[in-house]
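All protein chains but one are shown in place.
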Amino acid sequence: MIWLVMAFMLIICVVPFVYMIALSLSSAKAIINGKVSFWPVELNLEAYSKIFTYPNFFRAYGNTIFYTVVGTSIALVMTILFAYPLSKSYLKGHGFFTKLVIFSMYFSGGLIPNYLLISSIGLTGTRWAIILPFAISQFNLIILINFFKALPTEIEEAALIDGIGYFGILPRIILPLSTAAIATIGLYYAVFFWNDWFNGLIYLNTPQYPVMLFLRNIVNGTMVVGNASSASADTAMLGISTKSAVIITSTLPIIILYPFLQKYFVKGLTVGSVKG
Amino acid sequence: MKKASIIVLVLLGTAAMLFAQAAKEQAVSEGPVEFSMYYSDNATLPFKDSWLTVQETAKIANATVHYEAIPIADYSTKVSLALNTQTNAPDVILYQTTAGENQSLALNGAIVPISDYSEWTPNFNAMVEKYNMQSDIDKIRLSDGKYYYLPSLTDVPFYDGGIILRQDYLEKKGFAAPKTYDDLYQILKAYKADNPESYPLTILAGPRVLYRMTMPAFGVSLGRNGSGGSKVLSWDYEKLEFFEGAISEEFKAYISFFAKLYKEGLLDPEMADPIDGGIWSRKMATGASMATWAYYDQIGGVTAASEIKGFKLQMYPALEGPAGAHHQQKNRLGSGILFPTKTTKRSDFEQIVRAVDKMFFSEECSKIWCIGVKGVTYTEENGKIKYSDEITNASEGIYKYMQLAYGCGSDVTQMVWVNAREMTKYDENYAAINAAVEAIGDVIQYIPPTPKFDDLQAEEAGMLLTPLADKFEVWCDAFLTGKKSIDKDWDTYVKEMKSIGIEKFCTLYNANL
Partner (left out) sequence: MGGTASQPILANGKQKMKFKEKGNETLQIKLRSPLQRHLFRYWQLYLMMILPFFYFILFKYIPMFGNILAFRRYRPGLGPFGTEWVGLRYFKLFFKDPAFWRAFRNTLTLSVLNIVFSFPLPIIFAIMLNELRNKHFKKIVQTISYMPRFISTVVVIAILSEILSPSSGLLNRFLVDVMHKTPIYFMNDPQYFRPIYIFSGAWQFTGWTAIIYLASITGINSELYEAAEIDGANRFQQIWNVTLPSILPTIMVMLILEVGRLLSLGFEKVLLMYTPANSEVSDIIDTLVYRTGLANQNYSYATAIGLFSGIIGLILVSSANRISRNLTGDGIY
């Protein structure tokens, strides 16, 4: 039974990708005449060449990689530093800080106040503008707190008796036990930074733009929501072929990342080792 | 003694004048002025710093320009942010008007009233003179009598999109080119009879394109891309005032006609949603549809892709409806250049303005933005423009190729549009169509004026507008698709629109013209 469900999942997830790969490799003419289903017809790489020759494509790609790697690293450090103490319910102020986090999930300043703040500390126009303000996602933080809470306390207590302070416990004991959770929120952060185009748009200058912004422009530029006062917005017709190529190019790297994280989803040290 | 001292004084005076003159020239010609500029980037012709037009015009204007190419879909967000906060804003912003928020921003001092600095825009002034556009410029003046941007100038708006039909089918069945909407109806019916599975009339990018191109022939212009931005009001070209177009008899006639088409299966039901360009191409190329309202330069792509023998698409002049043969309204002025107030704080503000003025409005540069550089992209033979072989042989067509390779003919940077010159970039067919449109006369009317609101009135107008626009859209769609009957439900509709303030809205507009 499980096999059936899994197979179903597989099919419905894979099929659109297969379809898009086929579209991205087919000629526009074949697509227009409705000939393409799951296999490329009149194989050509025009869609991909259009993307790769887009001005500053590779620079933008490099930017994105930078933001993803650096952003995720900083985010992980910050989140872990906050999640670990907050997972200890006996810590005075624990409730206050947790409420602080949750409250901030529901009230944000809005576009202009945020923009002004980031400008006033001089970050606009620098690459850090889209990394630092997003160092902690409350959602990921809460997930991690929850995970730390679930860890058995015996090892920690033993370590404390041995005189290893919390600064030692965290890297040596807690982190190795939590590889699954950290890999999870690491992936979530990575995808956030990888996909982020809006913050790149408003805080950065053109040389620093991430690749998603360009790609979104290609996919979205033809469906201008709202007032399309310019005629050229309607005449802009980038084929579905190019759009499909865009999807493939933008999602492939992150998809490739996951299998490397798979190994972290193996169980951490079993608790049985603490007996005695 | 006296004579000598007079001579000395005169000499000294002259020397002083010459010295001052030299000093002034020195100050002005001190090296290229450097500034940053927002450019609205369309993914189909991505901006390139290396474009010939970009390089040449900067050279002529003695400027170093930092173009910031911002994706078109997000352009208004970024501009709004820059103007509202004046932080991290560029020195110049392209492709803007003082519609919407910009009107309030201008009146509240976020945008430079460029009319105050008209001594620094001699080229612009000259162009306005040349094409007799002073009265058009007056239309963009705000309530304080100033204009806040340098608009693009078109001498004669041209017919770049309209009703497109399968010419081969018309010829096969012996139909003459349609002149009225009823002619069109006959043609559609015939095609449906021959191809019962088809939906002869389809639209690119959803009903708003259909509405804006066809409604004027019935005397209204409504909807998201309706002229004037009011969405539910229309302009009376005789009385020179707004009227409640959405509840008018003219609109009733309009929607009745198209509802009839829908009912008889002549109008594609899918057009309620913005259709993807690919889907539209497919319908046209495979014959699932044979008529559409779209743009001329899209014909080539579809024709090339079609596998039907003898496939031929042709664009026809605007059809005649009850209010005459009218097409989408266009103005002689388009989006243009504005300066955020923060730029005035620069000591070289004057130089920036002069450089921008030269870069876009001088005879020399405006020509470059249109047809490129002599000797590189074109040569002149006997007064006629002949494009280089590379351009004329391009598969995309002259116009598109020049856009892609050289940056010519972009909405964002070309500020002066001369109809005759534009025609050289298209085939003769296009020129013939435009000539036919000219012959009909008054096909393309001007866009209604924007009322001069202060920002309090603008807020009030905005709050009235949204429910009106929403309700109109829902009812328009309901009438079109037959969900609501025009005979039975029209009065309910009118009552509802009145109850949410359409009359008040109209009065507000008319009071502030």
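Things to note:
Per-chain numbering from 1; labels A and B assigned in written order.
One rule holds for everything that comes next: contacts are C-beta pairs under 8 Å (C-beta built on N, C-alpha and C of every residue); 3 or more make two chains touch, one makes a residue touch a chain.
Worth saying up front: this structure is predicted, and the values here are computed from it rather than measured.
From the options B:43, B:69, B:83 or B:150, the residue with contact to the unseen chain in the full assembly is B:83. Considering the complete assembly, chain B touches the hidden chain via residues 80, 83-85, 100-101, 104-111, 199, 268-270, 272-273, 276, 279, 282-283, 288, 455, 459, 462-463, 465-467, 470, 473-474, 476-478, 481, 483.
Of the residues in chain A, those that touch the hidden partner chain are 2, 5-6, 9-10, 12-14, 16-17, 19-20, 34, 78-79, 81-82, 84-86, 88-110, 112-114, 116-117, 121, 132-133, 135-136, 139, 142-143, 146-147, 149-151, 153, 156-157, 160-161, 165-167, 170, 180-181, 183-184, 187, 191, 195, 216, 219-220, 223, 225-226, 240, 243-244, 247, 250-251, 254-255, 258-259, 262, 265-268, 270-272.
Keep in mind that, in the parts below, only the chains that are shown with their structure count from here on.
Averaging Cα coordinates per chain places chain A and chain B 38 Å apart.
Remark: chain A residues 28-29, 31-34, 54-55, 111-112, 115-116, 119-120, 124-125, 198, 201-202, 205-206, 213-214, 216-218, 220-240 touch chain B in the complex. Of all residues in chain B, those touching chain A in their complex are 41-44, 46-49, 67-74, 77-78, 81, 84-85, 87-88, 160-161, 204-205, 208-209, 224-225, 229, 274, 276-278, 281-282, 285-286, 295, 297-298, 301-302, 304-307, 335, 411.
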